[in-house]
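Only one protein chain is missing; all other protein chains are in place.
Chain IDs A, B and C follow the sequence of writing; residue 1 opens each chain.
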Amino acid sequence: MIIGKQKPFEEIWDMIKNFKKVLVFGCNTCVAICHAGGGKEAEILASMLRMRASLEGVEIEVKHAAIERHCEPEFFEPVMDNVRTSDMVLSLACGVGVNFLSERIGNIPVYPGINTEFYGAVPKAGIFTELCAGCGDCILHLTGGICPIARCAKSLMNGPCGGTNNGKCEISQDVDCAWYLILERMKKLGILEKMFEIQPLRDWSTGMYGGPRRIILDHIEEVEAQEERKGS
Amino acid sequence: MVKAEEKVLSVEEPREISSGWEPNILAFACHYCAFAAADLAGVMRLSYPPTVKVIRLPCTGKLDYIHILHAFERGVDGAFVAG
Amino acid sequence: MNEKISSIKKGSVLVVGGGIGGMQAALDLADSEFKVHMVQKDPSIGGTMVMLDKTFPTGDCSMCMISPKMVEVGRHLNIDIHLLAEVVSVEGEPGDFKVKIKIAPRYVAPDKCTGCGDCETKCPKKVSSEFEQGLSVRKAIYSLFPQAVPNTRVIDKDNCLYFKKGRCRLCEKACKAGAINYKDKGKEIELHVGAIILCPGLDRYDAKVRGEFGLGRWKNVVTAIQFERILSASGPYKGEIKRPIDGRHPKRVAWIQCVGSRDSHNANPWCSSVCCMYATKQAIIAREHDSEIEPTIFFMEMRSFGKDFDKYVERAKTEYGVRYKRAMISAVREEPGTGDLLLRYAAEDGKLIDEIFDLVVLSVGLEPHKDSVEFAKTFGIETNSYRFAKTFPLKPVQTTRKGIYVTGTYHGPKDIPETVMQGSAVAGEVMALLGEARGTETVAKEFPPEKDLTGEEPRIGVLVCHCGTNIASTVEVEKVVETVKDLPGVVYATNTLYACSQDSQEMLKKIVREMNLNRVVVASCTPRTHEPLFQETIRDAGLNKYLFDLADIREQCSWCHMGHKEEATKKAIKIVKMAIAKARLLEPLKTDTVEVTPAAMVIGGGIAGMTTALSLADQGFHVSIVEREKELGGLLRNLYRTLEGNDVQEFLKARIEQVLSHERIRVYSDAEVKKTGGFVGNFETTLTNGNVIKHGVIVLATGGVEYQPTEYFYNESDRVITQRELEEKLVSGENPRSGEQYVMIQCVGSREEPNQYCSRICCLDAIKNAVTLKEKNPKAQIFILYRDIRTYGLREDYYRKARDIGVFFVRYEVDKKPVVEKIGDKLGIKTRDYMLNKELILNADWLVLSTGLRPHPKTETVGEMYKVTRNPDGYFLEAHVKLRPVDFPGEGIFVAGLAHAPKNLDETISQALAAAGRAGVVLSKENLAVSGIVAKHRKDLCMSCLSCFRVCPFDSPYIDEEGKVAHNEIKCHGCGICAGICPAKAFQVNSFRDDQILAMIDAAVECEPVIK
Partner (left out) sequence: MKSGSNLEKVLEGGYFAVTAEVGPPKGTSAKVIQRKGELLKTYCDAMNVTDNQTAIVRMSSLSGCVILKEMGIDPVMQMVVRDRNRIAIQSDILGAVALGIRNVLCLSGDHQRFGNHPTTKGVYDIDSIQLVQTLKNMRDEKKFICGEEISGEVPLYIGAVETPFADPIEYRVKRLAKKVNAGADFIQTQAIFDVAKFIKWMEMVRDEGLDKQVHILAGVIPIKSVGMARYMKDNVSGISVPDEIVTRMEEAKVAKEEGVKIALEIIEQLEDIDGIHGIHIMAVAWEDIVPVIVERAGLLPRPIL
């Protein structure tokens, strides 16, 4: 799941303060589950912004709305006319949603109300942890199911660095050393000897470093190609 | 850039209060404890400003942010959550 | 039960005493279809607990906890309360007693009195208040305390001017309900009941007898109960800690322990069990009230033996700076002119020290009522030599007369949870005795069918109460009626003198019918006590009971704003408007019921599990016992004798025999729970042996294990043994030689991190074995090295006996533990003797380790399976440490025995009976009603984020077969935490929906400028 965190209120206020009609637009999927950008948060934020405007003595109409997901165009359709009545949209969707809405909304600015943080799990209520970096070339079968790319601060591939400290990472006592976890787990799985094999250099191009990515399902690729041929 | 956290607390400048003004306060009280305490205050004839009004909740865990924000937007001066 | 009892048993029970123990027993029984008659000497129920300020360890307000229980007892359809009443005679036999009860005149008619208190205001006579322990005054017409149930006033004839001098009658004039009746003569009634429960409660030791402490002479010497009142926010000083003499805030406050306890020469020989903890609690609460206070507790022995008590004392020391001084106070003297008090005590080194304090609290002990022997005679039961009811260690709640049971402090000194536990235990015993007569005397209320409101607009009726002058003298009631009568949705508004009076109820029903109302708002007093009454009334008029809202304009308006008529009226109008705003949005709520499988599953076949099972089976329910070992009996198989001398193995054999031969009990030994599912009334359990069992309740009696020591050469020398091993030797006929030296070390593996708790049994074990050794050979030498001897309650006798027959007790400090070395066949033990203030060197033939208890290792997995939490030591955590000692937050699951905490055999039996009593309440119902105030879950909005699932205290959200979040309303208590946290707003709590709350907010601020 995508984990987001609401931006500091001041930062948000600075974004909206020069507009007259603002829509705080929540997304009821990932960011709602992490209590950052769902319809509920949109309602709360809208209320806070209205009060701020009132305190500053400026007139801003702040409304709120939310839809199921901001990353698929069909969900926008029923509300788009309404959305376009505002002169600015403060999106509480993840960055995907902000991009996606910006491409579709026309000449209305879409600003991000949350910081999109990472792909995370929810080990306990209210706690979110980064476990995957979306690198495009999974090696979890080699590392006991614990990802060194997402969870090692240096994304090391061949065991813990010298900064490992009783199971914690040198960057913070609050961060587990991923490699410590990996080794413990490999030990339990009886595959610790794999650790002694040198892992080859990684192909980072499968991830963000290879430029923005796109996946097209095989059968869809064919359909798209046909469409294109027809078009040209 | 100034970190936003540092600024966030400076929400409202204190304003001048005219004499005779009394804050309009809404209390959100848990049925089991704070609401009972409000009752006890009455039983003991303890006095407090009549502008305080109590809304009973089954538990303060029920309270939603939006209840408080809504109250503030509608012009209450203070919200008192007790449970 | 092989006693001959009459074939036709009564389905009713007499409960003598209205304290917390009696209330618990009464509620358990009445909730389980028995008619209960509660007899109480006082003018209202509540007992001792209502006088306490707060309870430890949570610091919960005592009144807040007990008040809902009192209301519940007061309103229960099947509990009749007889106040100012005393039993004069009892005839008959178990199952059918004939009881005569004398009821003293109250001079106020309960059916007319509304409890408004107008009479009290007018009464000119002030009398020292018993409830406030003489620290403030009450009137001659009064109620015992503000939250009294019932709050019908009573005239104190001895102080009433009319009765004494023949004139006054001001109360009669003040009472608009006409409830005063000076001619009341009282009455005598006769009841037929199946069983009798005695819970008359306690007296406190009169410390004035001990003149050296200066109670009554020095004003700043107070008793602990007075100090409770001083601490109480509703007490004489409104919770401000002040000295009685000058109202100054005291700084140095001393508690003197064991006042009237553990003193066979001057006072009571027993240990009162509760004083160490209440003094600690008072010290902590005092510090919380006023951080300037420096508390000192002078004690002889710190008896924090209960669950998590040691941790609490540790916190008192480290977090609150409470000073504990092990010293005997010889005298308290007042410093002339200052009111300060000089305490003289002997320091550790024997030197006499004088220390000045601002306030001294005497930790007075508990004792039976003065007339307890007479009381016993009335019921035909025996008392012990200390005037407590005589009971038996293995039948802890039975008196010497069959069918008559005892609970609470009449059984022996005990604290609140143990009293409550015993309350449920006697209920369990009575249910077992009278099982077949269940439901024969109870009544159920019949209601007309509910009106269908489909398509109707709100038609609200508003009833504004004067409450005599209580509301009307501060709030202009007519103006309130005038203002609200034309509000949208309101079709009728009127005022009434007493909304709660019988005639007003009839009027309300009439209005509902005639005006075709579909919602009702009453503006009167607090919904906490009065909502059920009005709900019942409108239900009687054919409306769903949830179409009602109560606007509290008395407690939360007129009483707080006296003398501000205009503002109070304005506020009252707003409160009523808020209620109307909510009422417009009220909807009829369905109250579902679920069927109950009348069978129990008991996990653990130790003495706790077996006792619960037998009680439930005797009540008429089927019980399955799951025991992981091949044999029943658990830890008790290693125990031979009780402290009192009972043969445990014989008892155990009989008990196992009873279990195995009971037609309604099935034992699954060598089996464990593999899978569990369901909810209260409808559980389904799969065992490891493949059996699938359906049942309505679960009792976790998974037991404990004895600590296996690693200390003091236990595994290296045959001469180092545990108390259990010594007991075995003694039972098998081994006798000590003359001069043979036995050294016992206490607290091995207990009361130290990481096991910072008292195992409770070891002091008694050590004394039991020491006495046996001495009895076998008085020339055997026995030393018990201890930290604190914890022979609480009446067990103190055995401590005294051990000392008397020459057992040596040598105290050690935890940081200076005895040092043991092996010297040939013997053991050299070095320890410090604080009495003689020198090193003591012992040359022991036997070193006996008093090892403590641990929770069973399985507790963890069982806990996870049933989602019940455990305390840091691994014992199951009950729903509430004071008032729900055998329940879990999740309904239908109960705990008994060592799985809950270390305890002695009689306490385990009590708790097991209590679990049976509590479980019996659930199982006795054919259907369980589900409250209408539950959270409603909308699956279409839900995104299965699990927030609710994780925060719900009652486990009502669950993951269904489709892998989505669903909601079990049967488990739901309607607290609404789910609704507060749900990011999708998929939850709304009935009658507290967001739209209703927002509507109330809007109504509350309608006149204020709107920011938008």
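As a working rule, contacts are C-beta pairs under 8 Å (C-beta built on N, C-alpha and C of every residue); 3 or more make two chains touch, one makes a residue touch a chain.
In this text the structure is predicted, and so the values were computed from the model without any measurement.
Here is the thing to keep in mind: the chain we left out touches A in the whole complex.
Among the residues A:123, A:145, A:163 or A:210, only A:210 touches the chain that is left out of the figure.
Screening A:5, A:69 or A:202 for touch with the missing chain picks out A:202.
Annotation for chain A: contacts to the undisplayed chain at residues 201-205, 209-211.
By definition in this document, only the chains that are shown with their structure count from here on.
By number of C-beta pairs in contact, B-C leads over the other of A-B and B-C.
Each chain gets one centre point, the mean of its Cα atoms, and the points for chain A and chain B are 36 Å apart. Residue positions of chain B touching 2 or more other chains: 64, 66, 70, 72-73. Those residues of chain C in touch with two or more other chains are numbered 951, 981, 1011-1012.
Chain contact summary for the complex, chain C toward chain B: residues 61, 63-64, 67-68, 146-147, 233-234, 238, 526-528, 552, 554-562, 564, 567-568, 570-571, 574-575, 578, 933, 951, 974-977, 979-981, 989, 992, 994, 997-998, 1000-1002, 1004-1005, 1008-1012.
Those residues of chain A that touch chain B in the complex are listed here as 7-11, 40, 43-44, 47-48, 50-52, 55.
Within the complex formed with chain A, the residues of chain B that make contact are 3-5, 7-8, 11-12, 64-66, 69-70, 72-73.
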